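Sharing a structure, written as structure tokens. Questions coming.
One protein chain is absent from this view; the other protein chains keep their places.
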Amino acid sequence: MKITLHVWRQSDAKDKGHFEKYVHPNVSPDSSFLEMLDEVNEDLLSQNKEPIAFDNDCREGICGACGMVINGAPHGPQRLTTTCQLHMRKFKDGDEVWIEPWRAKAFPVIRDLIVDRGAMDRIIEAGGYISINTQNAQDANALPIPKPVADKAMDAATCIGCGACVAACPNAAAMLFTSAKVSHLGLLPQGQPERARRVGNMVAQMEAEGFGGCTNHGDCAEACPKGIGLEFIARMNRDFFGAMLKSPDHIPARWKRR
Amino acid sequence: MELKSNAPLIDAQHPIATAWERHRFNMKLVNPANKRKYSVIVVGTGLAGASAAATLAELGYNIKAFCFQDSPRRAHSIAAQGGINAAKDYPGDGDSVFRLFYDTVKGGDYRSREANVYRLAQLSLNIIDQAVGQGVPLAREYGGLLSNRSFGGAQVSRTFYARGQTGQQLLLGAYQALARQIEANKVEMHVRTEMMDLIVIDGRARGIVSRNLVTGALEAHIADAVVLASGGYGNVYFLSTNAMASNGSAAWRAYRRGALFANPCYTQIHPTCIPVHGEHQSKLTLMSESLRNDGRVWVPKKAEDCGKNPNTIPEEDRDYYLERKYPSFGNLVPRDVASRNAKMVCDEGRGVGATKLGVYLDFSDAINRLGKHVVEERYGNLFEMYERITDEDPYKTPMRIFPAVHYTMGGLWVDYNLQSNIPGLFVLGEANFSDHGANRLGASALMQGLADGYFVIPYTLGHYLATATVDKALPKIAEDHEAVVATLDEVKARVDQLMSIGGSRTPDSFHKELGKIMWEHVGMGRTEAGLKTALELIPKLRAEFYKDLKVVGAAESLNITLEKAARVADFLELAELMARDALNRAESCGGHFREESQTEEGEAKRDDEQFSYVAAWAFKGADEAPELHKEALTFDHVKLTQRSYK
Partner (left out) sequence: MSKRNLAFYDTTIGKKAVMAVSGLILIGFIIGHMLGNLQIFMGADKLNAYAHLLHSMQGPLWGARLVIIAALIAHFWSAISLTLRNRAARPVQYQRKADLATTYAAKTMIFGGIILALFIVFHLAHLTLGEIGEFDPANVYANVVAGFQVQWIAGFYILAQAALALHLYHGAWSFLQTLGANHAKYNHLRKAFSIALALAVAVGNISIPVAVLSGFLK
């Protein structure tokens, strides 16, 4: 099939950027979206042009590296699917496809479709862990965890940190990402001692990174390739209010800015 | 060169069960106040790298960690699906440390070091405890206790899992521990940074040269020790289940600086992958081995049935060949056996699918027995992935699967301390050769990566630093030290060379061609003639690469073509060493199947008389043949037998 692409090209962070049009005359419906882009890139190289830069790695939908906004939807039109797992059979012969990078102040473009998602790592660094050193753990079965609780924690923990929620949100908010990690650890008994501190610090870092706020559109959950739901945002809000009521110290006075 | 394993004494008075404990006691310690004076470089942030960096930082060392991904959380450990083995014996089905040890040595076809594997089996217990302590949401039963499943190559249920995303969850655990240390300013994290070379000074590893993948800047980083946890080299085959950017360059550059490369021919071909469907394909997707717990593998008995809709083929015309040939293990035979049998039935013309390179993995019995909801709960995400890729519904039509390159057991040679023959260079996880012999059992890679990173390196690295300090062998290195400058210059020259060839072929086109050579001649079945052909073709392709490579753009910017070219350049050298090693090893063992060496039933036939050794290759120069060193393997606790899963 023939596909016409309009791809965002931007040579570096300072460049203004623009769309360029490419036509792929012969796309196999069995190829993945990224394999289609691979072929466009090989073609560009043969014309001595620089290929389209995009993040990708595992191509199994789990590493979270890939991600682009395809016709206005992060990761494209198929639900619960990362860009690398999207296949061309979801498009029709003659389709026009617009490809843009994640757009958010907190995700500056590095080149073409590659953005800097370091803000998400910094949110985790602010408290997305259980403070246990290696060697100190008790026997794994010494702490029974009800299956529904473990399952719910796992639902939250499936987040792959791709950033689609931020890209989809009309406000470029990182609430779904942050709430997934807050909930994963906050649900488990191991996570209780730091629960209040964790949510305060992670929210503070999220705010400092310049993400927008949640206004309950729900686009984030719809775009999430792992199906993480709005319930975790509600849960994080509850945790956050609880933390604020318990102690005023849980939001650091000075947010870490980088 | 004599290769010393440095394993502790093991004899009648010194049992293997106490070896690691005795060894730990004998190792020197670095006192807490002194730890902060040392710096350690960790390359790679997968399970091994992230766990090592986090643990070393917790102890007080100053860590510089590097990954080429945009975040340490994306390393390819994340894609491991099925699970992690541990000899916890929670199900009470007769498991023990010794049994895990035994299964692993046997599964590896008796080509691994007993002492290492025993330690691995012991540490498996600690890993699960540690992971649960970190909040890794491993699967649980309704009673709240951890759940286990069975896996290939074992007759006990010892595999812990988190749905089909065990690697992801364990890696996130390690990543979170790493993030905590980044926050504590004990780890300086360099993302989008690739190791380009190893800096060796006075015979010791003292740093690396890296390339910032965003700016193209080449930088030297100096430290007291270097830890490589850079993964395997399966991508030498172009099509593999590895991530797109997984590469062998870090290990290869260490090899070129003098580190020995051990058993490079040991490649694991995983039996349950989605078959290749076209030329445009960029990678192969694994379907977790855990599927073989409930799925039954079959092909039609008659070649003429292969094109038919599988649901119309009656039971009596199906050949459940694994159950037929291996009644006691059935569909749960180890990976090498399952893969080779799939190849054999396809070679007989009984393969299915458009390419005839595929076998069925059928869940209809499991769905009838357990109900669709149970199958969905166990494998739902895998089934969805299969459907996204193939557009077929595995609940209704049997999956088609075929073997694909998945893991490399070979890697840099290390001793019991996980130290290479270059003092100060430690190698962890898939990047080393240590624990899996000639074939890795399912759910053992996660175990090894974490054992190395969490529980081995913190002791052995400390011992190295303490000893080297006593020996006054770790002087402060200035940034303009001649060896540092020379290494930087060499890397720069290499980058300039790749940029300036000005040919007409893309890195990918060379990579694909190399992959085809390797799959055909150094793949699932290897012959002397085929390997010799590969040894002719690979140098030719390499020469062509340096004549006709095309890289556009600038070296001083983000340049995906240049990144690829540098990795392919190293694969072109590594591939030759793999073929050479495969040619040298004229026996079949595990994942290395020499067609000349098989039993009458077509099983791999080892030659313990001649080949019970680790083949460790030393670099002798770009155009020189490498030199083979042998570390003899002795087996005092495991009886060498012809492996049988019948």
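Each chain gets a letter, A and B, in the order it is written, and its residues are counted from 1.
Rule of thumb we're sticking to: contacts are C-beta pairs under 8 Å (C-beta built on N, C-alpha and C of every residue); 3 or more make two chains touch, one makes a residue touch a chain.
Note that the structure is a prediction, hence the values are computed from the model and not measured.
*Asks:* Quick one: which shown chains sit in contact with the chain that's not drawn?
*Replies:* A
*Asks:* Just name the one of A:R59, A:H87, A:K181 or A:R235 that touches the chain not displayed here.
*Replies:* Missing-chain contact among the listed residues: A:R235.
*Asks:* To test your reading of the contact rule: which positions on chain A touch the chain that is missing from view?
*Replies:* For chain A, the residues touching the absent chain are 6, 8, 19, 69, 71-73, 98, 100, 103-106, 168, 170-173, 175, 203-204, 207, 210-219, 221-223, 230-231, 233-238, 240-241, 244, 248, 251, 253.
Heads up, the rule we're going with is that only the chains that are shown with their structure count from here on.
*Asks:* Along chain A, where are the residues that touch chain B in the complex?
*Replies:* Contacts found on chain A: 11-12, 28, 30-32, 34-36, 38-39, 42, 45-46, 48-51, 53, 55-65, 78, 80-81, 85-87, 89, 110-111, 114, 116-118, 120-121, 124-141, 143-147, 150-151, 153-154, 157-158, 160-161, 184-185, 188, 190-191.
*Asks:* Touching chain A in the complex: which residues of chain B?
*Replies:* 51, 54-55, 58, 69-76, 78-79, 88, 90, 126, 128-135, 137-146, 162-163, 165, 167-169, 172, 175-177, 179-180, 182-183, 189, 191, 214, 241, 243-246, 277-278, 280-283, 285-286, 384-385, 388-389, 391, 454-455, 458, 506, 508-509, 550, 552-553, 557-561
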